[in-house]
Each structure stands twice: as C-alpha cells, then as structure tokens.
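Written out below as structure tokens is the structure these notes cover.
What follows is an incomplete set of chains from the complex, kept in their original frame.
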Amino acid sequence: MNGSRYELGLKNFKEIYGAIGTKVLENLNHISPDMSRYIIEFAFGEIYSRKGLDLKAREIVTISSLLTMGNAKPQLKSHIHGALNIGCSREEILEIMIQISLYSGFPAALNGLEVMKNVFDERDKKGTYP
Amino acid sequence: MNGSRYELGLKNFKEIYGAIGTKVLENLNHISPDMSRYIIEFAFGEIYSRKGLDLKAREIVTISSLLTMGNAKPQLKSHIHGALNIGCSREEILEIMIQISLYSGFPAALNGLEVMKNVFDERDKKGTYP
C-alpha cells in the first residue's frame, strides 16, 4: 500500500516538475534517500493528490509560502517551473509576486521577481511553453 | 484621480470583506487615517483591482502568506472571511492549511486550522453561507 502511494507520488511529481524535478530528486537521493522517499510518499503521494483544491491552486499556495519565507530560492525556482507546467500563465506568476508585496513587503516581492525572471529566461532559451 | 482610486478601492474592500471589513476600517481610522487611506487606495484601489489573477487566487496568495508568517491572526481571520465571501469553499480553505504544512511546517498549519474553525463557527452562528 505504501508502495502504491510512492508510485502515485512519483507520477504526480514527474507530471508537475518534469526533468528539473528528476534532477532535484537524484541529488537528494545521494544525500538522504529517506528524505527523498518522504517527499514523494507524503508530500506528493498524500498531500498533492488530495481532492478539494486543484493542482494550480496548490502551486499558488506553495509559491506564496516560499515568497513569504524569502530564503528558499531553489524551491521557489522549482515551483515556478511546476506552476507553469501545470497551467499557470506567466502573468499569473507575476501577479502573485505583486500581490505578496502587500503582505510580506517589497523586498520579498523583488527577490521573487528576480527568481521568476531567471525561470522565464531559462524557459525561453529552451523554448519551453509557457 | 486619486479620489477615484480611493472609491474603487473602497468598493473592492466592501465587496470582499462586508461588515467585518467596515469595522476593521473604522478602528484603523481612529489610529491612523493615513494608513487606512493607503490600504484602500494602494492595496485595494491599485493591487486588488489588477487584472491577471482573479480575486479568489489573490485571497489564496494572501492566506498562504499569512499562514507562513504565523503571527498575523486578525488578518488571517479577515481574509478567510473575505475568501469565503468571494467564492472559496470551506473545503478549499481547509486544503490551503493542509498544503501549507509541507512548506511552513505543522505548527503553522495547526494554528491556521484553529483560526479557520473559529471563522466557520462564527459564520454558522450568523447563518452566513458558505
């Protein structure tokens, strides 16, 4: 049963993050295979596969939380990729940053815009849409 | 022109928060009328009236940010009311809390659930839907 939860999680994870996710997971496997398993099994097999809030809204929650923390740039980068992969538009990502300036202040928004710009540039180079 | 921005902001603000918002605004007017004006003019006349991200998504961003901060309970309460008023379901609010546990940890989620429960109870007493 845990096995199937892992498989479901891995399927979700790959659908959302694609190649960039696979690389993150491989790195993590070298450091702590258990942590890697918890993220697939619990985060993606359990939480991300819940009903009641669609995947796009879950990524909006995640990006907003990461922007407010302000110190999780690698995760912010991955989740901006993920949000775009599952149907967020670039404009929506930009608007999350502008909205967050009211609650977490301008520095959080500005540092988020910088990460966003890098993700957009990376996708432009590779011709990834959107 | 600022006048119309204020009026637009006040219209947005009242549509989202209703009676609870009016009370928050009156209290704030006694402490700092300028701060009250900035929130109406800038936050609600400017940012909340932007295109590119719908009001429901803006409230999801806001609630996620407030949950991550963890120390802004009065604002969290108002924005859960606001989110429900503009079309979020109770289930979606609950799922935001569950999703946030992955990124901001279980204490942030648990303290958010407590505030959510109080908002739901308050609305049940008054017969407010949803």
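As written, the chain order gives the labels A and B, with residue 1 at the start of each chain.
Definition applied: a contact is a pair of C-beta atoms (placed from the backbone, for glycine too) under 8 Å apart; a residue touches a chain by one contact, two chains touch by 3 or more.
Small disclaimer: the values here were computed from a predicted structure and weren't measured.
Complete-complex copy count for the single protein sequence, taken from this structure file and not limited to the 2 chains in place, is 6.
The rule is simple: only the chains that are shown with their structure count from here on.
Chain B has its Cα centroid 24 Å from the Cα centroid of chain A. By the touch criterion stated above, chain B contacts chain A in their complex at residues 43, 47, 50, 52-53, 57-58, 60-62, 64-69, 75, 89, 91-92, 94-96, 98-104.
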